[in-house]
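Can you read through this structure? Questions will come right after.
Missing here: one protein chain of the complex. Every other protein chain is in place.
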């Protein structure tokens, strides 16, 4: 049946298709450490807030760092285009649905004010916290030195798909080894999804990798381009690259699964698949402290003729504290994420993030059946 | 394609994905014995009611035992917290949906009255029947001797995930071999889902194992923690452990599949997968005799910051007699469960529970199509 | 991953999961013969109407035979319990939904009048046609000789699951070799779904096998007992038994796939899977000539405590002529079934039913997506 002359297709898996197998030992929470490191920077919890205008502003970045996590401020969003970004954020939240696309296009057409880059970074650092900022590859050569100089601790170079090599007739691409040498703070690069690309980028000297391209079947990238890899498989493959790079270099470069998370179980699955940390957008956009005021939207527009992510109403369902540590006010698993990770590690019998990478995972597809509420009550 | 450097994922199966193949011989009901044993205690039917407040009270336990089955009374529910639990049960049934979470938290915050443990057990024994009670691991050391002294025949130690070993800095966990030696009644332990864990627990000397962690895709455990194994695979794996333990010890320890059942066909599938008996919650909560008064809810709250199972209206669809033996008043297969098991065994040509473990099972996924009612009429 | 100590599950397939691959040659309809034989009785079209009260009465049997097919009259339905069955059929069609179960129980509790058996058979034979009748195994010893004497050409012994061997303490089961020897007309037996059972029954000397137990996921047998095999796999397995029996005996015993059909494509798939003919219930219940008057219901009630198939409104969508030969008045593929078979054979490049068994079939699951109507328009 299988004929080598035909193109072969590998089966891949997303969050909804897998489950975690409990361990042969259980461990008490007092034995569990969920911290991770980026170079020498240590974080108490393996959760990072996305570089999106609806999620991270100065205040949110300070709060995330204070509780042991991290939030990334996008240097190409409203925070660096507007002296008072909150007027603009309020306008986005109040615009009628029919006008939102035009409004977003207008808002992000404003030029970036380079002086605001330093200002925002200094404001975050004033909180006594770790400051991470991000830019697209095209702006990185300019912005990374500015950011480092202003005191940023981590610089994230992020585009939909990033590789170690970019071919162009018209300009010379960003060279990661040069960047890592010239800017003396940890560089995180993303997004990528495959073993080879991840390994190649690690070899350029970066300090972290963001994993995730078109993670869900309903992603814009997947719908419009057909491009994407489900997050469990992407994480498994990049984790294998990380382990290979550790063998060949002795250096441990964490991978951060980015995108597609909807609930605590998804975070635990990403960690079992091999992630060192996870990056969340929508879930944090629901925080009462989030600058999106209950809305979330796609801000990238590097291909102006392609459809944009539209504005989504996500609501403000709880405080950042509740989302991370509970008590939960919702039943959809989108709150008390840290509690979920610790409990999952307890029933899996592992006490560190690196141990959770060894836990067994199975293919256990979601089947939509009638009587779903029954199943819920049954398992309670 | 398959590369050993990447994490491998085993495919697993739930009730809705499998079906039973009829046998090469058919057997008349007069030849069929569906009984099973826990140590020397014999039961005529392989069906056990869950230790949940909406299902089992003294009366329900007496009735189940009289018809040849078993019901487990939870020693940490309303029956041991309240002298008159029926006031509380009535309050749960009448509370508006918006107040139910707070009400349940308040109700289960009341302390357990140890004198009620003996009182409930003696009331069940007065019916001349077999009495089974349960507790979480933390209370087992205290409650198990009290229960044995009061006349309980079986003690069930049950938590979401149980292993033979628990690691903690702060306290010494429950040691099953010590428990089995000190309490001279059969100990049933659960829940577990894997070959190794099941085998390890059997080796501690227990008399039965409950199988099932996050059985359905919509389970709270699966949603929030990502942890769970579909029930067919969990049962197959634990049945293999039981058979291995029988080979090495000569002792047959029954496994009881617990959770995720919605209809008669699911029970038959669990038995074919290797279960000796099944434990049902929701289906019995629908009995006219059930103390839940047509409602069902999750009562465990060992992790107060994680979301709780909410209260579900299941209705009171028939008597316990109808649910077990028919005649059925519904068309969803949730009644006449014993008739379903006997008929399935007849068409599979097997006459005992241990023979049904040998019947062929296939992967036959449920596909949701339009025109479903047609299929029903076609096959009638 | 795959461990022999664990129960293994074979993947099986139903109509909605497969598709037929067109051939390397196309054939004009003038080259195609879709006839099949049961012993020496030849039929121009490979389609048989079920032995159900909503489908087959004397008139329907005559009409089906005249057009080259066959219909089976059930000797335990209303036709042999009532001198004037049409009063009863009309009552079923007019009963409100809430009273239908009680009404059906009452109607089928009436005794069978043995004199009506001969009367109905003679009425069918008066049409100059081939007459087939059926009974459950329990009545076969009595009814088969009566039917043969009255002129029936074929006797069908049919129950949900039939094997060559039945074990009972209380009575001696039906012995097929004895039956085949004592009754000198072709005996068709069903239903079965597996290679071994089919081969064993063929070795008893029968002239045809009905294939199908719990074919669809929503079947009562599958829901209530968990028992069933999807029709494509059941047909493939029984076709392999037929071919093996032909090799060992030189005798070709046709297999007839029974149940689960919803449209023309399903018939073609059954034939490609290996069926020599198909047996349809629901689709014929939609004929203007059908005695069910636009309704369809399950009539078997051998297990009175198990849920019954309920009455379904199927409507009267076209004449028997339209259902078989078109022109079609509907767009769901439930009419012009013969045209569909001939066209499918044309594009597969095969000219006989036995050649269509060699056509390639693929696994091509139905995926439910939004924008379904688009797909329809695209392929038109």
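All chains are identified by letter, namely A, B and C, in their written order; residue positions are counted from 1 within each chain.
We take it that a contact is a pair of C-beta atoms (placed from the backbone, for glycine too) under 8 Å apart; a residue touches a chain by one contact, two chains touch by 3 or more.
Note that the coordinates shown come from a computational prediction; the quantities given were computed from them, not determined experimentally.
Novice: Considering the full assembly, with which of the depicted chains is the omitted chain in contact?
Specialist: It touches the following shown chains in the full complex: A, C.
Novice: Touching the hidden chain in the complete assembly: which of C:10, C:126, C:251 or C:313 does that?
Specialist: The missing chain is touched by C:10.
Novice: Of C:92, C:180, C:239 or C:279, which one is in contact with the hidden chain?
Specialist: Of these options, the touching residue for the absent chain is C:239.
Novice: Among A:41, A:227, A:293 or A:330, which one is in touch with the chain left out?
Specialist: Looking across A:41, A:227, A:293 or A:330, the contact with the absent chain belongs to A:227.
Novice: Of A:23, A:46 or A:216, which one is in contact with the hidden chain?
Specialist: A:216
Novice: Touching residues of subunit C against the unshown chain: what are they?
Specialist: Touching the chain left out of view, subunit C contributes residues 8, 10, 13, 16, 18-28, 30-31, 195, 232, 236-237, 239-240, 243-244, 263-269, 272-274, 325-328, 330-333, 335-336, 339-340, 343-344, 347-349, 351, 360-369, 371-380.
Novice: So that we can see where the missing chain sits, which residues of subunit A does it touch?
Specialist: 1, 3, 5-7, 9-12, 14, 16-17, 160-171, 192-194, 196-197, 200, 213-230, 233, 259-262, 281-282, 285, 296-300, 303-310, 312, 314, 332, 365-366, 368
By definition in this document, only the chains that are shown with their structure count from here on.
Novice: What kind of graph do the touching chains make: line, ring, star, complete, other?
Specialist: Per interface graph, the chains form a line.
Novice: Farthest from subunit C by Cα centre, which chain is it? Let me know.
Specialist: Most remote chain from subunit C, centroid-wise, comes out as A.
Novice: Would you mind working out whether subunit A and subunit B touch using mostly the same residue numbers, over half shared, or mostly different ones?
Specialist: Counting which numbers both chains contribute, under half are shared, so the two copies meet through different residues.
Novice: Approximately how many whole Å separate the CA-defined centres of subunit A and subunit B?
Specialist: About 39 Å, centre to centre.
Novice: With centres defined as the mean C-alpha position, give me the subunit A-subunit C separation in Å.
Specialist: 56
Novice: Touching at least two other chains at once: which residues of subunit C meet that condition?
Specialist: In subunit C, no residue touches two or more other chains.
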